[in-house]
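What you see is the complex with one protein chain gone and the rest in place.
Presenting chain A:
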């Protein structure tokens, strides 16, 4: 039965669910269903695209915020009372700072003057960039400078970046144990919690061993899948980690699939460069295993 609550059509949760489906399909009776896995990979690709867009916008906003903070601090030092004069000067920079892919974040669409801003926006697929900029209130810019820019799509609060936690979740395909490394501490987590993470705000610090009862690991000796018996990175749910700002782990995961299903992707080489620097060769085997027969 479908619950009356509309489930969160969130890129992260879809990625988790899709990965779970792909993993479960390996142990299904009758062998891997190529058609179903192909469709799941399409959902994964779509979720990945949205996720990368969001993350990139987040990174961009962070960078701009820091720049604006620096500028604002300098302004405040110079002349804390004379705001009108400075606003005109800093309008260009402030506009660039406030300019983000989501107009709702800034409150109004901003016209980007800076070339890098436009380039980033284009890559991120922001169509609002064409709109003319409304004249924002001076006090608006001040609020932009003083406070962290609101991030309606990303729950993370960039202002607390100093307290960010670095999380990596690893699923061992041999022992079927999910391990979460958080801030250097080791946790054993439950994969299945990924679906419920959205509802419970607990941090994933539970120590539970995952029992994949249906996994017939002995039967899975097909040589195609020996390559898959490596540690696979898995995106843990970040709902419970509001301070999470390290994008490299998520980006790496997304880049894994980027290399594995190159036929599905449009050429997004520039996004790939921005988001991922990690070598993909060793992890590509995991994705190849999905379609290898």
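Operating definition for what follows: a contact is a pair of C-beta atoms (placed from the backbone, for glycine too) under 8 Å apart; a residue touches a chain by one contact, two chains touch by 3 or more; residues count from 1.
As a working rule, contacts and distances are computed from a predicted model.
Name of the non-displayed chain as stated in its UniProt record, restricted to "Beta-amylase", "Sodium/hydrogen exchanger", "Serine/threonine-protein phosphatase 2A 55 kDa regulatory subunit B" or "superoxide dismutase": "Serine/threonine-protein phosphatase 2A 55 kDa regulatory subunit B". Against the chain not shown here, chain A presents residues 1-4, 6-9, 14, 17, 21, 29-31, 33-36, 38-39, 42-43, 46-47, 50, 195, 219-222, 224, 260-264, 287-288, 291-293.
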